[in-house]
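Now for subunit A:
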Amino acid sequence: MDSATLYVLAAAVLFGIGVHGLIVSAHLMRKLFAINIMGSSIFILLVATATPISGQADPIPQALVLTGIVIAVSATAFGLALMVRMSQETGKATLAVEDEPENDD
Partner candidate 1 sequence: MIGLALDLLIIVSLIGLAIQSINAASLFRGILHFVVLGLAMSLAWARLDAPDLAMAEAAIGAGVTGALMMIAYRRLIEIQPDQESSLRPPPSRLAVPIALAAGALVGVIGLAAIQAEPMPALAGTAVLENLGSTGLGNPITGVLLLFRGFDTLLEITVLLAALLSAQAVTRQVDLDQSLTTQDPDTPLVGALLAIVVPLTVLVSVHLLKAGGQETGGAFQAGAVLAACGVLLVLTGRLGASRQYSPLVNTGLLVGLLSFILIGLAPLLWGQPLLALPGLWAIYWIESAMMISIALTLVLLFAGAGSLKRRDHG
Partner candidate 2 sequence: MTIADSIALILLLAGCAFYLAGTIGLLRFPDVYCRLHALAKADNTGLCLICVGLAILSADWQVAAILALVWLVGLLAATVSAHLIARHAHSAGRVPARSGPSRR
């Protein structure tokens, strides 16, 4: 097993953790952690699966991921601002799960 395979498997596990956290955590900040973890796992996948070009790393995926990291922090900052405002309006930083109609079953 080489290290690229290892990192792909890690990306899969991290993505699963992120999805699970996004669904089950109540606090909005934890949901933001989860979204960031999902994003990071995809970044790892992109870089780990890139084919080296004559011994040199492929610059395109790395540049894409660099762009992605900056976009992720922008989105996180906006999410945090939304969360703080929501907390100011409603007094809590969670989504109102109990108010939604039960259409789960």
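A quick word on the picks: all candidates are chains of the complex that A comes from, given by their letters.
FYI, a contact is a pair of C-beta atoms (placed from the backbone, for glycine too) under 8 Å apart; a residue touches a chain by one contact, two chains touch by 3 or more; residues count from 1.
Nothing here was measured: the structure is a model prediction, and the numbers come from that model.
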Exercise. Given that every candidate in 1 or 2 is part of this complex, which one actually touches subunit A?
Worked result: 1
Exercise. Once bound in the complex, which stretches of subunit A touch candidate 1?
Worked result: 1-21, 23-27, 29-30, 32-34, 36-37, 40-45, 47-54, 56-60, 62-67, 69-78, 80-85, 87-88, 91-94, 97-98, 104
